[in-house]
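What follows is one structure encoded as structure tokens, with my remarks underneath.
One chain of protein is taken out of this complex; the other chains stay put.
As written, the chain order gives the labels A and B, with residue 1 at the start of each chain.
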Amino acid sequence: MRAALILRNKRRDRIFKVVALLSAILGLVFLATLVIDLLYDGLGRINWSFLTSFPSRRPERAGILSAIVGTLYIMGLTALFGFPLGVGAGIYLEEYSRRKNWLTRLIEINIANLAGVPSIIYGLLGLGVFVRALNLERSLISGALTLALLVLPIIIIASREALKAIPFTIREASYALGATKWQTIFYQVLPAALPGILTGVILALSRAIGETAPLITIGALTYIAFLPESIFDPFTVLPIQVFNWVSRPQQAFAVNAAAAIIVLLAITLILNSVAIYLRYRFQRRLKW
Amino acid sequence: MVKDLSFTISKLNAWYGDKRVLKDINIEIKTNSVTALIGPSGCGKSTFLRCLNRMNDLIASFRLEGSIMHEDMDIYSSGADPIEIRRRIGMVFQRPNPFPKSIYNNIAYGLRIFGVKDRSTLDSAVEESLKKAALWDEVKDNLNQNAQTLSGGQQQRLCIARAIAVNPEVILFDEPCSALDPVATAKIEDLITEIKEDYTVVIVTHNMQQAARVSEYTGFFMLGELVEFDDTQKIFTAPANELTEKYITGRFG
Partner (left out) sequence: MNLNPSIRLKRRISEGSIKGVLFLCAALSIFTTVGIIAVLFFETVEFFKEVSILDFLTDTQWTPLFVDKHFGILPLLSGTFLVAFIAMCVAMPLGVLSAIYLNEYASVRFRTAVKPLLEILAGVPTVVYGYFALLFVTPLLQKIVPGLSGFNALGPGIVMGIMIIPMISSLSEDAMSAVPRDLREGAYALGATRFQVAAKVVVPAALSGIMSSFVLAISRAIGETMIVTIASGQQPRLTINPLVPIETITAYIVQVSLGDTPAGSIEYKTIFAVGMTLFIFTLVLNIFSHWLKERFREEYK
């Protein structure tokens, strides 16, 4: 009687293990299917003319030039705004606000909360504040400011982690020599924390370049057949170009969409690999 | 103009929050001498040491009453500048803490933050401090190597060189050898005996034999009070206070 019970339990355990394992790898199977489907549909479409042409009404002539350029510009501008603001906030929270007064708590709660706000809400914020109130129109700078706000929590959190990892003894040694707080932070703590911070910034950027909704909301256009010449010009980005093509009924546009996705994923993959490489080197270099 | 007394401390009391950690300390530290501070763990000797260069300011809950005079000035007065104080009163810590930079940049840092930019000035300062810290011969061929690749004893001597480079008057040592092996410890003790001609040294140590070896004056702390302070010879051969005697004969601590 006892033996039968044990046997039944063991069998249940085995069945469960298989079910759980399948659950764990289902996502991977899905991912693999996705990648294979994309490559199958889109890889053949990628050629030099695809990369260097503007979009067109004719799918065979259409290319992603304006989208790639727009993506690169947006990435650069978002980093330009996001990096100093995010790292600055991280430095303040980690190095200057030791005493947890109510204001610091409020800031921290805000940052945690903002990380969970849907990205389209950021689009509405950008529309109301940057496009309308500040009159920046539906331009690169509006888009970059909006995205910078969106990814700011990521940069702040990564910066804080990187700064926290630097042992206090380094700061102590610096103070003991007669350095001021800012000298200590700028010449000792920041350089040591930089790889960790950069990892965070790169991950934030790789999130930003995949964002579609907030940019559509602030008015990035889906059909742009020119390159922006200043930060106040309209623009488009790769994910929006994908969206535009996916929304068209012709099969040939679907192929274009797949090809554009491959380019987008390739850029994302490169960014993430750089971040992972940086994190690896960061962990190796410092043997505290 | 070398004064006899480097520090005159009167009625020093200190608190971390509500907890009083130093009680009515009165002590005089003589210039160009080595003064050792001994006592059981938690007796306040390290806290006291950190009062001398205002490192305790970094701790939010720290509070101090009394006066610490260094060369005619109360270092805690409102006109006092902690930055300048820390340049003139240097510190070497328990665990070697070189910056994750090259040997050269570790030492040059102290000068750079005070505006020294000239390369040849920095070069000679680096060389001089490393020589004084008895480290020059071992590292002179590769000043660009990362300081953290040095051995523990070498790192500590680097920290001493780094402290010397800013030309302080006083160097405070907070249990500098507790993380080092006996050979490295011996080198540092020799170093301390050498440099006392140029600097005033105050050293906190757990190791009584070390205190007896290197210092001329010794102070015995217990539970935040300075129980006894006298010539090292006297403290270790004929202490006046019964508690001191119990500590150095190992009855507790």
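Throughout what follows, contacts are C-beta pairs under 8 Å (C-beta built on N, C-alpha and C of every residue); 3 or more make two chains touch, one makes a residue touch a chain.
Predicted model, so just to flag it, every value in this text is computed and none were measured.
Asks: Have a look at A:66, A:212 or A:236 and name the one touching the chain we're not showing.
Replies: A:212
Asks: Among B:84, B:123, B:181 or B:242, which residue is in contact with the omitted chain in the full complex?
Replies: Only one of B:84, B:123, B:181 or B:242 touches the chain omitted from view, namely B:84.
Asks: Going by the contact rule already stated, which one of A:44, A:88 or A:167 would touch the omitted chain in the full complex?
Replies: Considering all chains, including the one not shown, the answer is A:88.
Asks: Tell me, which residues in chain A touch the chain that this view leaves out?
Replies: Residues of chain A in touch with the missing chain: 6, 9-10, 12-13, 16-17, 19-21, 23-28, 30-31, 33-34, 37-38, 84-86, 88-89, 91-93, 96-97, 106-107, 110-114, 116-125, 127-129, 132, 149, 152-153, 156, 180-182, 206-207, 209-213, 216-217, 219, 222, 239, 242-243, 246-247, 254, 257-258, 261, 264-265, 268, 272.
Here is the rule we go by: only the chains that are shown with their structure count from here on.
Asks: Where on chain A is chain B touching in the complex?
Replies: Listed in rising order, the residues of chain A that touch chain B are 98-99, 167, 169-170, 172-180, 183, 187-188, 192, 285-287.
Asks: Mind pulling up the chain B residues that touch chain A in the complex?
Replies: Against chain A, the touching part of chain B is residues 53, 55, 58, 60, 83-87, 90-91, 93, 95, 97-100, 109-110, 112-114, 148, 159, 162-163, 166.
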